[in-house]
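Got a structure for you, written out below as structure tokens; questions coming shortly.
Removed from the display is one protein chain of the complex; every other protein chain stays in position.
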Amino acid sequence: MGWVRGYFRSPPAVIGLVLLLLVVAMAASAGWLFPRDPLALAGRPLVWPLDNPRFWLGTDNSGRDIAAQIFHGARISLLIGLVATVIAVLIGIVIGAVAGYYGGAVDTILMRVTEAFQTLPNFLLLLVLVVVFGSNITTVTIAIGVVSWPAPARLTRAEFLSLRNREFVQAGRTLGLPDFKLIFGEILPNALPPVIVYASVVMAVAILLESALAFLRLSDPNVASWGNLIGLGRDVLRVQWYVSAIPGVAILVTVLAVSLVGQGLNDALNPRLKGR
Amino acid sequence: MTDHRLEMKRRTLLLGSAAMAASAMLPQRSFAQGTPRRGGTFVVHYGAEQRMLNPSLQASTGVYIVGGKIQEPLVDLDALGNPVGVLAERWEAAPDGKTITFHLRRGVTWHDGKPFTSADVQFTAMAMWKKILNYGTTLQLFLTAVDTPDAHTAIFRYERPMPLNLLLRALPDLGYVSPKHLYETGDIRQNPVNLAPVGTGPFKFVQYERGQHIIADRNPNYWRPDAPYLDRIVWRVITDRSAAAAQLEAGQLHYSPFSGITISDIARLGRDPRFIVSTKGNEGNARTNTLEFNFRRKELSDVRVRRAIAHAINVPFFIENFLGDFAKLGTGPIPSVSTDFYPADNGPQYAYDKARAARLLDEAGYKPGAGGTRFAVRLLPAPWGEDISLWATFVQQALGEIGIRVEIVRNDGGGFLKQVYADHAFDLATGWHQYRNDPAVSTTVWYRSGQPPGAPWTNQWGWTDPEMDRIIDDAATEVDPVKRKALYARFQQRANSELPIWTPIEQIFVTTITAKARNHSNTPRWGSSTWHDLWLAE
Amino acid sequence: MRILSLAGRRLAASIPTLLLILIGVFLLLQFAPGDTVDAMMAQMGGGDAATARQLREFYGLDLSVPAQLGQYLWRLVRLDLGFSAIYGKPVATVIAERLPATILLMTASLSFAFFAGLVLGVVAARGVNRWPDTIISTLGLVFYATPSFWFGLMAIVVFSIYLQWLPAGGLEDITQVQTGIWRTLDIARHLVLPTLTLGLIFLAIYLRIMRASMLEVLNLDFVRTARAKGLDETRVVVRHVLRNALLPMVTLIGLQAGTMLGGSVVVESVFSLPGLGRLAYESVVQRDLNTLLGIVFVSALLVIAVNFLVDLLYARLDPRITPGG
Partner (left out) sequence: MTAPVLALDRLGVRLPPGADRSHALQDVSLAIAAGEILCVVGESGSGKSMTANAVMRLLPVGVAIDGGQVRFDGRDLASLPEAEMRRVRGAGIAMIFQEPMTALNPLRTIGDQIGEMFGIHTGLGRAAVHERVQALLEEVRIPDPVRAARAYPHELSGGQRQRAMIAMALALDPKVLIADEPTTALDVTTQAQILALIRDLQRRKGTAVLFITHDFGVVAEIADRVAVMQHGRVVEEGPAAEVLERPRHPYTRQLIAAVPPLKAPPPRPLSDEPILAIAHLSKTYRTGGFLGRGARVTHAVRDVSLVLPRGGTLGIVGESGSGKSTLARCIVRLVDPDQGSVRLEGTDLATLPRAAMRGQTRHIQMVFQDPFGSLNPRRRAGELVAQGPIVHGMPRAQAMARARELFALVGLDPASADRYPHEFSGGQRQRIGLARALALEPRVLVADEPVSALDVSVQAQVLALLADLRLRLGLSIVFITHDLRVAAQICDLVAVMKDGEVVEHGPAGAVFERPRHAYTKALLESIPGREFGGLAQAPA
């Protein structure tokens, strides 16, 4: 696997991986470091960080320990990012593959649907979905997934269109391979790498969308997500700006890590882009 | 550390109810003296755009803050909270309470020059208060006709006796008069005048830029001599509370009404000499935070469970640490500011006592099961109000400690109303109960049975109590003020003992205004009043 | 003439997409709990069942869903977007009032993101793998990763409260009456922070696309021919590489138009700008279906118009594209 060596040669990619492992470690150790429910009342509200030894990062305006919410929030945000990305990429691959492989009328119809999703501002559609189906964590995650599938679909379709007429696919056809074997056996393995790399972009967007929803107080209040903390901190922004700042930095670091890893993968997989 | 050690550093725990007056008496600043300076523009923070601006069609603070300067009510409240005539000079009621006569002020003209006459009062009362105005429809339920023997007399005739002090207390909010000659033709609701109001007030409507601002200029031929002092009032639409606080500090706003900015900004600007932050001038808009029980859930239909829930929540701690100086311990549906009706004995109170709460729950048969959970409930908080979401989280945390797992379900405005007051799809709900100077206006309806589903802020708990219904109906038509007050005392005691709704916190809106303002906050409902005497010092 | 035929064809091709969106959103919003009358009563702070029933009849909410849909589409065919429940005015006027703010914000953010992204992309590509590339690329990622509302709020704290340089919100300062150049300057001052906030994420995207596209073109044969002709590196980039590298950037504008309008919902609420974004959010919360569908209709037209312009620009840039193709 030559590309692994290629990946580790670029410093930003390594930094991204380290940051990502840090966030994953935070998520994993949350249960051990902060056993109590992060949403429980821990003390007086709006205590400044380092002001009270029991709360390194202080408390928010509901008297909850911010450090606990950051650690438990890592688990939620990664979960939302991952699940939403899987949903978006799966839908994207299926629609992209069918449209790209069969072309003709099927392709036009599916592309009309993709265009419809992309013409309608995705955040607006997300708003409608959350208002209609309620804002508990599962519906929010599924809604984010359902809203972000057009981009991976377009990418998969482009890959399929270029691979469909490649000679090894025609060879497969002359050997008598049925369509589904050609799609999933021959074309998909070669179409996947760029889609997987793009998944890092979808994940970054998913985490940002959840925090935007929470900012408009439409996210699930029973869950210690970073977005909720920022939304809550919005009311005390002028004085206790740290309540919004700390989760904001957490989101920034996570999304940065995911993007750096994605870009590192992308450059490692097609070295030509690095100008070599 | 079995129980989390609460941080008590700054204040000792106030066990009793903090006296409302004490917290209101902030360092006195110059409220009204020196010769008034003419001119200048007063910029107001306008938080939520309304669908209309005419206060005789929609009774809400969002409308009064604008419409209240352009249209005037028959009667308003003076500095001490007693009724004072505005469009009505004098009034008298027949002994049987079925006829009340208003003698209207002379020489008053509408902004478009037409004279103000009793015909306007008759039309507004019969077509608007009785048919469209929220809470007006119930208040004027038994109004049969308004006679106009001459241009300056309006006689209200009632089928059942209307207590004078109830009407006089209600009219400041529900008594605004609209010009008949502009509303008599076509559908009142779709009339464009609703968004470009014409009134008799000190300020004339100029322009409404949707989503941006509303402008009203000085009314040169206002009936009060040489009033108003200001040249122009501008209402700026700012939906984000932090942005509003920022613009106050940046000098782009002079006044943010009805707790328009966040609790922490209120506390911060309170310490800033450039601003006056107080509840003074909002005594007419008292409200209590509620915890509403759905009796259709077996557990909550048991009064012991409801009392246990009340005992399990440390309200004084919440008030002191979360709401700051402008809230106090609630003692019942009738708030302590209502000097006329606040009873001496409020009936049972529910101090914070976790052990007693646990005992009551065991008594009721709900022992803690796996993981210490007795049962689970869904709590629907109203989406407006920073204090409501903080209170909902605090309830979730507190009940979690005694084994009741609470799931908070968020909705937007429309969704909340439908789920709670129409579909009854809730276990606990929390929001605001607005008290409007008289229990009969918008308070007893929370307890009176027989409310049609879909009517918001009424008794939708699936709880009928004949004893309570009788008290409410008698008090509504009791003409003698002393007897009426006694009836409402029994209403308060029964409400607190049966506890269909718990009213743990009493709050008044907080005003944040520039220290340069003069003659401000000088009546109990100043935010909604006409500001004819308001002026800005240098 | 060929431009009209291209416009006609693009519009005809997008009619089905438009219908698909409108009907989809219409049916979706029927499932939302509560309707516009509940939302109105919530705002009014009162209202009894009788008035509620009257209002529902007035807004035609008592009809069956298919009937309401049929009525809406029949009106739409006559380009009548219906009546807005929140504002008591035809939807068309409400949107017309809010459109300028959104278009101003979008064009400002789009052009800022496009040109800054272009310049930074070229600089990064020229200094590939050296310090300019790493710094610019990582900076781009940091902008990409910053939640827009968080950046907006912090910007307000720093620039309008602490430094008092820029206004904290709103589209223009209406306390003093200004006209002409002063008014434009004032609006420009008000738009600086929102443009920065909305544009930042798209700047990161354009930057990455431009860098990748530059590296791609630098490896093509005709660049080697240009060097063989004796051109120095800067002239090679300016005269040959730049124009070819612009093609993917132009296509991206079309794709981004939709997401940008989505982003404006948050930015407009942080900076209290009277745009379509916030109007959309309010109409969802107020369950005002006519206004929401009107906004969806107009924003779809906006996106189609942007895509049409992108096609024109692309056809001018690349002679290989014939309008028919």
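As written, the chain order gives the labels A, B and C, with residue 1 at the start of each chain.
Note that contacts are C-beta pairs under 8 Å (C-beta built on N, C-alpha and C of every residue); 3 or more make two chains touch, one makes a residue touch a chain.
Remember, predicted model here, so these are calculated numbers, not experimental data.
Across the entire complex, contacts from the unshown chain go to A, C. Looking at C:Arg130, C:Arg183 or C:Arg227, the residue that reaches the missing chain in the full complex is C:Arg227. The omitted chain makes contact with chain C at the following residues, 9, 220-222, 224-232, 239-240, 243-244, 317-320, 324-325.
By the touch criterion stated above, the residues of chain A touching the omitted chain are 166-168, 170-178, 181, 186, 189-190, 275-276.
The rule is simple: only the chains that are shown with their structure count from here on.
Centroid to centroid, with C-alpha atoms defining each point, chain A and chain B lie 44 Å apart. The mean-CA centres of chain A and chain C are about 22 angstrom from one another, to the nearest whole unit.
Taking the mean of the C-alpha atoms as each chain's centre, chain B and chain C sit 40 Å apart.
For chain A, the set of residues that touch two or more other chains comprises 131, 234, 237-238. Among all residues of chain C, those that touch two or more other chains are 32, 153, 157, 161, 269, 284-285. Chain contact summary for the complex, chain A toward chain B: residues 37, 39-47, 52, 61-63, 131, 134-136, 217-218, 220-222, 234-240. Listed in rising order, the residues of chain A touching chain C in the complex are 11-12, 112-113, 115-116, 118-129, 131-133, 204, 208, 211-212, 215-216, 230, 234, 237-238, 241, 244-245, 248, 251-256, 259-260, 263, 272-275.
Every residue of chain B that touches chain A in the complex is listed here, in rising order: 4, 6-7, 9, 240-242, 245-246, 262-265, 268, 321-322, 383, 386, 389-390, 392-394, 396-398, 400, 407-410, 412, 415.
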